[in-house]
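One protein chain omitted, others in place.
Showing subunit A:
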Amino acid sequence: MSTGQLTRAQALAAASAVTDPELPMLTLADLGILRRVEVEDGTARVWITPTYSGCPALAEMRADVDRAVRAAGFDRVEVRTELSPPWTTDWITAEGRRKLAEHGISPPGSAPRRQAGPVPLILSPTRTVPRCPRCGAADTEELSRFGATSCKSLHRCRTCLEPFEHVKEI
């Protein structure tokens, strides 16, 4: 395929469909980490924003985007990192939230707004109390603020007694 026929829409579609290795029900578009895609002289450039500074999935996502856009016919692909503004869970789309809940993961609430001045200390057990994604009950408890991946905390429902994960607001 000649690169002259390839459009930005094709590169965008390929990059958008890549899934998160840790949350495979979500595409990078659902997660809101895909910043923009440009095509110039046959080169596709894709900008993504890391979630957590140390998220080991970032390198995997970059490799997957590179592979997907090449598979769409682009010979030259550059995957670039955009650090600013930092990613926030507010960028997870409505569709992404629906998919998380469908897979038993409680989607994040609104991220705390960064105010000017010192960051306030929070000593209460949780910032927000998520509803159980299985039975919908509001009576849940936090087991650990740090779950199996950087982006999730671990909770238990006091009604159906099932444990569940919650995507932390950040």
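Just so it is clear, a residue touches a chain if its C-beta (ideal position, glycine included) is under 8 Å from a C-beta of that chain, and two chains touch if they have at least 3 such contacts; residues count from 1.
Please note the rule applied: contacts and distances are computed from a predicted model.
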Record-based protein name (UniProt) of the chain missing from this complex, from "Heme exporter protein B", "Transglutaminase family protein", "Ring-1,2-phenylacetyl-CoA epoxidase subunit PaaC" or "3-isopropylmalate dehydratase large subunit": "Ring-1,2-phenylacetyl-CoA epoxidase subunit PaaC"
Residue touching the undisplayed chain, where the options are A:9, A:59, A:138 or A:161: A:59
Chain not shown, touching residues in subunit A: 21, 47, 50, 52-57, 59-60, 62-63, 66-67, 70, 78-88, 114, 117-119, 121-123, 125, 143-148, 150, 154, 168, 170
